[in-house]
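Worksheet: the structure to be examined is printed underneath.
So, subunit A:
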Amino acid sequence: MLFPRKFQSLAVVSTLCVLLVAGCSRNPSPAEQGSITIVGSTSVQPVSEVLAEKFMQLHPGVRINVQGGGSTAGITSVQSGAAEIGASSRELKSSEKNLHETVIALDGIAVVVHPRNPVSSISLGDIRRIYAGQVTNWSELGGPDAQITAVTREAGSGTRGAFEEIVMGADKIADSVIVQDSTGAVRTTVSQDPNAIGYISLASVNQEVKPLAFEGVMPSPQTVRAGTYRVSRPFIYVTKEPPTGLVKAYIDFVLGPDGQRIVEAEGLIPVRSHE
Partner candidate 1 sequence: MPASISHPATSKAKLQALRKKPVRKYLSLEMAVPGVFLLSASIVMAAVAVISLFVFRSGIPLIQKVGLVSFLTGRTWDPSAGIYGILPMLTGSLLVTITALVLGVPVALAGAVFLSEFAPITVAVVLRRCIELLAGIPSVVYGFFGVIVLLPLLRQIFGGSGFSVLAGAIVLAIMILPTVLSVSLEAIKTVPQEYREGSLALGATHWQTIKGVVLPAARSGIFASFILGMGRALGETMAVIMVVGNTTRMPRSLLDPVRTLTANVVIEMKYATGDHQQALFATGIVLFLFIMALNFAARLTFANSRRSK
Partner candidate 2 sequence: MTLAIKIATKNLSVYYRQLQALKYISMSIPEHSITALIGPSGCGKSTFLRTLNRMNDVIEGSRVEGEVLLDGQNIYSHGVDVSEIRKRVAMVFQKPNPFPMSIYDNVAYGPRIHGLKRRGVLDEIVERSLRAAALWDEVKDRLEKSALGLSGGQQQRLVIARALAVRPEVFLMDEPASALDPISSGKLEDLLFELRRDYTIVIVTHNMQQAARVSQYCGFFLSGEMVEFNQTKTVFTNPRDKRTEDYITGRFG
């Protein structure tokens, strides 16, 4: 917790002050006012934006704000009431389990290299050794004699969490591994450096990078859904209570056929059948 308890009562007083200062009040029940704020993971943000755009088209009176800020910011905001929905790309911590969570999609995590890299398949053991700093040259994996530039995400990132859990197991990612703090930055790095390897959301894979088969399975929505491609993580909408009113309407839309179709179109894996 960022704030000790005693400040929470203070916060009530200060809220009143702010209402006076700002001269416009936040309706205690935003659902009726027709406005939702979604805050959280930058990985979830793109799909949230498309979902929100569509939902607003269907309900012209409704207003949805989609913010980045990271999973934690999302969860904190929901806890403090600053946002109705938190978007998380990582599993909730045990201290956060008092919140209500809805998995809206699955996201595969693809291991990617530069398109010119001759390596096209990799085993779990090899990736683990690369990220643990035990394998440092591509020649050890049948590639050219060049030093490997391994790229990881920052500590706490949902993508990294899933990667660590499924790929690294008990091993730690070495502190010599380059850290980038966004999917885009990892992809840019890999696309520019012929010797780089990284892991990114499957939805973000484009022609600038080459996804590797992992344990013989190519990452794709189908293989993730079938469970044969094992590296994936959930995209979660977090609410303080089980959703009601407008928030419920929106989440129902997301889980409904229209929403799940959008999820799929964005390169993610739907959690509900929409056929």
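Quick note on selection: all candidates are chains of the complex that A comes from, given by their letters.
Everything that follows uses one rule, which is that a residue touches a chain if its C-beta (ideal position, glycine included) is under 8 Å from a C-beta of that chain, and two chains touch if they have at least 3 such contacts; residues count from 1.
The model shown is predicted, which means the values in this text are computed figures rather than measured ones.
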item: Options 1 or 2 - which one, within this complex, touches subunit A; value: 1
item: Subunit A - residues contacting candidate 1, complex; value: 1-2, 41-42, 68-73, 75-76, 90, 93, 95-96, 147, 149, 154-158, 164, 172, 174-181, 185, 188-189, 192-193, 195-196
